[in-house]
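Removed from the display is one protein chain of the complex; every other protein chain stays in position.
What follows is chain A.
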Amino acid sequence: MQTPARFDYERATSLQGAIASLKEHEDSRIIAGGHSLLPMMKLRLASPTRLIDINDLTDLQYIREEGDEIAIGALTRHVELLKSELLAEHFPLFKDAELVIADPVVRNRGTIGGSLCQADAAEDLSAVCAAVKATVVITGADGTRTVPMDQFHLGPWTTAVGEGEILTEVRIAKRPGGGSAHEKVERRAGDWAIAAASAAVWIDGGVITDAGIALSAVGLTTIDLTRAEELLRGQPPSEELFEQAGAIASEDCMPIPDSRGPVDYKRHLAGVLTKRALRKATARALS
């Protein structure tokens, strides 16, 4: 029987209350869906002294258009990301990813905020948010600050969220000519990725004006393929170009051999999945 170590529990009734409590109690932690934190606590990989439950802060649960951006509240559940027509229209890679993140029962609980804050290299949503160049809103006692995704994950299981701070929102700019896709290979239904690739492209006048590519599960953190993004910018999309981007993905990823596969297999997958994601993202941008 797996039992977490002892802790105190409190149900937050306001965002500021949760922030104040985080500050007041050393080693306290936010619990959202609990589908990463509770398994870690049961294995005693995490032993916070106090859990602050934010599930009643439903003000943090939304997907909406705000001017030129889409704003997603931190407490938005996987199932809501999966079913959102707004996201399907502007950023279809969310739906691609949500169809293969865990299983439908887990997706009823897990949140986007928890996924990003878990900062596990295998989280699909980290690659998704990196590829579409999202920004993350972090709230503390003194107000909010905004951090771009490429500066959000500081290392394995480490994020830019500081002491006494809560991730409250994810924002993504809507830009014309965009297309996106997420491609994943897993061992069986509901499992974490052996490797996954997220890609977004923005096309204007037959030329890729900007691109975002990120990989899950093939390094200690989510991997931003900046070298491949650089290669794509200013070029017309082509199979040959995607082939080169795939080759960069195979080179620039840093997989660790484990029960999900050896290094050469994971490098191969990173290349193939990058190519597939770029192909699909481009087709969507042009349709």
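Everything that follows uses one rule, which is that a contact is a pair of C-beta atoms (placed from the backbone, for glycine too) under 8 Å apart; a residue touches a chain by one contact, two chains touch by 3 or more; residues count from 1.
One rule holds for everything that comes next: contacts and distances are computed from a predicted model.
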item	value
Hidden chain of the complex, named as in its UniProt record, picked from "Branched-chain amino acid ABC transporter permease", "(2Fe-2S)-binding protein", "Metalloprotease" or "Phenylalanine--tRNA ligase beta subunit"	"(2Fe-2S)-binding protein"
Touch criterion as defined above, residue of A:K95, A:R109 or A:R279 at the omitted chain	A:R109
Missing-partner contacts on chain A, residue numbers	1-9, 11, 31, 34-35, 38-39, 41-42, 51, 53, 55, 102-106, 108-109, 189-190
